[in-house]
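Data block below; observations after.
A single protein chain has been omitted from the complex, and every remaining protein chain is retained in its original position.
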Amino acid sequence: MADKVSRRNFLSMVGASTTGAVLFVACSGIPDEEFIVQAPVDLPEDLVKGRDNWFATTCGVCDGGEGVIVRVMEGRAKKIAGNPDFPVNMGKQSARCDSALQMLYHPDRIAQPLARVSRGSDLNPISWDEADSLLKRWVGSGSVTVATNPLRGHLGKVASDFAGKFGGRHIQFDALEQGVLHGAMKTVFGTDRLPEFDIANTQTLVSFGADFLGTWISPTNFSVKYGEFRQGENRANRGKLYQIESRMSITAAAADKWIPIRPGMEGEMAMAIANVIVGDGLVSDGNIARYTANLPDGTLAVFDLATVSGRTGVSEDTIRDLALDLAANGPGLVIGGGSAGAHTNGSFNLAAIYSLNILIGSVGTEGGLFLNPDSPWDGVPSSAAGASFDEWERELSEWRAGNVNTVILRRADIVRGLPRSVNVQQALDNVPNIVAFTDVLDDTSALADLVLPEASFLESWGTEIPEPAPGYQTVGVQQPVVSPARTRDGSRVLSDARAFGDVLLGVAGGDLGATSMKDLVEEAVSALFDLDRSASSITAPTSGLFMRGALQRGGWWDRDGKAASRPQDAPPLANTHSTPEFAEAAGGEGEVFYLQPFSSIALLDGRFASAPWAQSTPDPITSAAWTTWAEINSSTAKRLKISRGDKLIIKSTTGEIEVLAYPHVAVPPDVIGIPIGQGHENSGRWAEGRGANVLSILVDKKDAVTGALAWAATKVRVIRTGLNHEIARAEGSVDAFEVEPQFPIAVVRPGESAKDAIHAAEERHDTYADPDDK
Amino acid sequence: MSTSQTDPPNTGKSGIPTWVKILVPVIATGGLAVTGVLVAITVFVVTAWFGLPLPVFGFDEPPEQPIAFPHTVHAGTDVLLDVNGVARVGGDGQELHGLGLDCTFCHRTVTTSAQAGVPAVQLCSFCHRVVGAESNVQFEQLRGAGLEPFVGAINWQRVHRLPDSVRFVHDPHIRFLTDNPGVIGNADSSITGLSSAQPAQVCSTCHGSIATMEKVKQVEPLKMGQCVNCHRDNEAPVDCSTCHF
Partner (left out) sequence: MVTQQDSPYNWGMVVDVDRCTGCQACVIACQAENNVPLNTENLYKEQRTYSWIRVERYWEGEFPDVKARFIPIMCQHCGNAPCEPVCPVFATYHNNEGLNVQVYNRCVGTRYCAIGCPYNVRFFNYWEPVWPEALRNQLNPDVTIRSRGIMEKCSFCIQRIRRAERVARRDDRLVADGEIQTACTQACPTNALTFGNLKDPDSKVSRMSKDRRAYKLLDEKIGTDPNVIYLARVEEKAEAVHG
């Protein structure tokens, strides 16, 4: 070939190669197949059309049930973005959305079913036929437990019907269970379903412990509204946000006022706020009557400012100002959750917090909260929370007693997620057959006898009922948007995965009303067509066209399908009130701290840990990534001679973990904050052996009412090891400090112009800079 | 010890002058260094040479395709010749001509998107379910009798390939050339007089006369100079970021 090029051409090429060589030579190692669609054998569809399509579907990984659109080229997913039509997230997404792509194309995804001959032997590949018959034989002997993540929509129905058919139960697992929250909703509003929070129209928003902009329930939904809350074009005034939390989350950072509080005392502070409002008569008599209807006389008097201030560590003025603001500057909204509910008195805390909405008259009014209607489908779960820790303890004792023949696991990493005191591993040892559906082996599925590759939500059919719904009936429709990717030589698909629902339906052999999830979805959408709603998001003359519309828009909603939100009486709050109890730290050396575990913004409870994008997402507050760190107050750290990167042993009575210290100014002095999500023994090349699992040292304290795990009620000892490691983080080698006034963030008073603020600051010769710092 | 034995002549310790002893290693080292540099340059040039996707420079042998798809038969209109150069004759005794299909019959997305597009096997088998010799293995494969070698798709070898840093988009070029037949390279007077050009004429600007190629090969260099000259002549943008991003 080379001899066909003339000398002149050759020389011109050498010229080109010396100036342009950087690209060409360096490129020689990379085949350029992925730049331009050109190798049909790589593609699942043989038509190379070079055009992309955006398909609508529903995200199945986060909890909120967001609608997404997926950019697909030649059968391969390229990008995930929010579905602009979908009323929950309105076209927006979180930092986690795109990581689902990396989980879809994860190099460590299980390629085909795996089974082991006996416990302790290796997992070996088997065919789907063999796997199917094995599964059928196992479930045929009855006593089946189906353990999954919280499932709403038709997959939830299939899982529980399946368990019912084979003489067992469906139990759901959520590392940071929301059972307390759902319980409080039931107590205060009489419904399990979470309400719609009308944050966009709120003037005064008070949040207790709920990191609603970062990780709590449905953060994208809340963030969209928060943007309007701050600078909405149709608003007269900028909203004001109070965040009461014993850790600085990004919600606390966004707040106008962050009020650090002693852990577990959130309920008492809510009662003190009520005491001020009721005592000073700041709201209408009707509201006060509703609030106090079930409160015996003198209940509120217990929560006088001086007492509560002493117990919560929040100054009297702060509580009073907040109460005045909340009562005077409506509409107000009070929400709570997260760490506020993760105490032995969690149910009391959340009930007290949400009852404030009744006092300030925010139930069913604009800028307050609206109760959500039931789902349009009867018998399909529209609300799901993990089973309480109590229930899990009972279930595990059944396993231990040998009463369960087969456990089917799906995205329930209980080995990693449940406290060590219940010893899940030992309970699993007593179960004859363990089946796990998974994409990448996690710590629980690694113990299974039969591991089945599970299709991603991008490859399977399903429905989703978002929670919280936007105040009216809304469902999401999930459809397969990609074809299975093949290896480069085209010889096999990367993962011969099947959908969880399809396998269960197949094993049940049509007894569950359908043989595939697709049939169920079509049936369900056809039921929506039959409702014939006037405000339906899809209008179509036939059921088939209606289905097409539902797939195009990613779901269905009916803006008139609302629930009545009537003002009601507050529940009795006095009888559940108690002081939070903490699991005391183990004896020995080291200072004692309240342990505050928190969901990592990118990994959540660890479900995204296998994706490198999620691993490399910098934590907003510390900018750390790829590891587990411990946030500790910088003054405390100085006193204890702890500096950044020091390896610390965090020790509770049930175990210890090693993490790297990250001191910063925004941590209460007696609290140590540790992100959840790392410390996987499995979960693929990017997660294995990385960081530490803070869940493993939690002590089994429970909420008094629901029996939920009180995951913020552990005290720990912090012991220095004398070792120091560099923390991977985005920030420079020194803390970021503003180099000059108003740079890069200009801060203005309401109504002030940025120009004036910048010049005024210069006039005053403000400096923050420590010249040695960046 | 015999007296006849002579001592070796005394030439000092080694007999080599000191300046030579100093100079030799210097020259040797220098020579090594120069050789090293030369080798490095050669390696660089050779790597650059072979690192370049050769088809960018065109004019090499057309690649073998997994299916011998003759554009002459499908797109051409000339009399079809057999291997001996003799005109092929049909059942009715008439000479066989090419089918003369429009380029866009198969490359359907060329007028609407970046890629010209390669059709699905389905489109081939639409005709070849009926048309084509019974004994030919490749027709049998298209008919679905044995698609095994294709794994559901034909792994066509790419003929025209641009460097990775170039984003070439077909549709605006096709539109422009269709509306401006005078611009088409190698244009004969029969084209320049028209108000719009036929697809085959448009495509020939960069791809040559594909309809006459038994095996498709690259005939134009398709280097940046060619792009820029045409862009400049026709007042198309010559901003780098038009194509490079």
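Some points to look at:
By letter and in written order, the chains are A and B; residue numbering begins at 1 in each of them.
In this section, a contact is a pair of C-beta atoms (placed from the backbone, for glycine too) under 8 Å apart; a residue touches a chain by one contact, two chains touch by 3 or more.
These figures come from a predicted structure and were not determined experimentally.
Listed residues A:T365, A:N633, A:N693 or A:T714: the one in touch with the omitted chain is A:N633. Contact with the chain not shown here comes from a single listed residue; of A:L151, A:V206, A:A602 or A:A710, that residue is A:A602. Mapped onto chain A, the footprint of the missing chain covers residues 19-20, 22-23, 26-27, 29-30, 34-37, 73, 76-82, 89, 91-99, 101-102, 104-107, 109, 213-214, 219-220, 223-224, 226-227, 230-231, 238, 240, 248, 250-254, 256, 258-260, 485, 487-488, 494, 601-602, 612-614, 616-618, 620-621, 623, 625-627, 633, 635, 664-669, 726, 728-733, 735-738, 741-755, 757-758, 760-761, 764, 766, 768. Residues of chain B that touch the chain left out of view are 163-167, 169, 171-172, 175, 237-242, 244-245.
Definition applied: only the chains that are shown with their structure count from here on.
Between chain A and chain B the centroid-to-centroid distance comes to 50 Å (mean Cα coordinates, whole Å).
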